[in-house]
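What you see is part of a larger complex, with each chain still in position.
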Amino acid sequence: MDKRYEQGRDLLKTIAGAHGDRLIEGLDSVAPGYSESLIAFAFGEICRRPGLELTTRELITIAALASLGSANHQLKLHVGGALRVGCTPAEIVEVLVQIGLYAGIPATLNGLAAAGEVFDEHDRGQIRR
Amino acid sequence: MDKRYEQGRDLLKTIAGAHGDRLIEGLDSVAPGYSESLIAFAFGEICRRPGLELTTRELITIAALASLGSANHQLKLHVGGALRVGCTPAEIVEVLVQIGLYAGIPATLNGLAAAGEVFDEHDRGQIRR
Amino acid sequence: MDKRYEQGRDLLKTIAGAHGDRLIEGLDSVAPGYSESLIAFAFGEICRRPGLELTTRELITIAALASLGSANHQLKLHVGGALRVGCTPAEIVEVLVQIGLYAGIPATLNGLAAAGEVFDEHDRGQIRR
């Protein structure tokens, strides 16, 4: 395992907490070898590029996922991730309100519903750094 | 004309410069009355909500537009807008690189091509506050 | 609260019945202030523009939501809305069949499944003006 993978694995843990391990287990049971390539590239290279704070990267990620509209599971994971790295619920809400101008109001409504569920879990202490 | 519209019109000018006037003229010639409602809502209310810096809002907007993939004209307008409100080209590039993980590599490649064109115009002094 | 909001709130009630109140409550608990702007714009201005019957607007809305494919909740709300304002189930079905040519057969199949659920509720008296 190379350094990219190790650094990516660390960043995945920072963002996704225990969800990250379950994601990897799920992938490995269906598509052997894919999670290594993916984590090294996505979390070990792309997300670690300089030029954007990790908090801003998480908000950008939420904007992209909510705009697509078909990635509810990933959206909830990154709403939790944004909270873990230090974004506020208010910032996440503003991102979801903003993208509705471009991706349509259902993208905002469904995004806010997903975020609300994650905020509730967080209040109950289920999201921890 | 109400205050929402006036404030929206000001913000549109800040973001889009002279492109804003042309956008309004184009809309008014086809869909009378729409630009007033749209500008008051989008730029006078949504984009002026507290909780996100305007620079962050422009990066979020770029993330959404590039993820959709079918809004090249609007993407270029907001790349210019991001530069006008103080984002750096490097930040815009990182946003476009990041969203490729979620919206696919063509979204990044086409977004970077569009951004590159706007950066070139900017270097030649064609984007001014 | 301005007149746009009041008129929008009335139209939302006409289209969504009691679902409208729940939508607003849900939004207000996560994104304070957003439902006022949204309802005044979407239902108070855009949907009240002259030039299209409200029945046609609801069919157009169903066409857009089914084509997007990622707005099942909103699609069901507007299928109920179309019935409330006087569209027939047969018209709604034809809209969903037609858009499959452009948005793909899964958009039609999933749209028909959603519509069928709303028609069933309607037959059981759960949708009332």
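For reference, chains read A, B and C in written order, and residue numbers begin at 1 within each chain.
The rule we apply is simple: a residue touches a chain if its C-beta (ideal position, glycine included) is under 8 Å from a C-beta of that chain, and two chains touch if they have at least 3 such contacts.
Note that this is a predicted model, so its numbers are computed, not measured.
Every protein chain here is a copy of the same sequence, 3 of them drawn, and the whole complex in this file adds up to 6 copies.
The rule we apply is simple: only the chains that are shown with their structure count from here on.
Between the Cα centres of subunit A and subunit C there is a gap of 30 Å. Mean C-alpha position of subunit A lies 24 Å from that of subunit B. Among the residues of subunit B, those touching two or more other chains are numbered 46, 49.
On the side of subunit B, the complex with subunit C involves touching residues 33, 37, 41, 45-46, 49.
Looking at the complex, you find that subunit C touches subunit A at residues 23, 26-27, 29-31, 34, 38, 42, 65, 68-71, 73-74.
Note for the complex: subunit A touches subunit C at residues 68-70, 93, 96-97, 104-110, 112-113, 115-116, 119.
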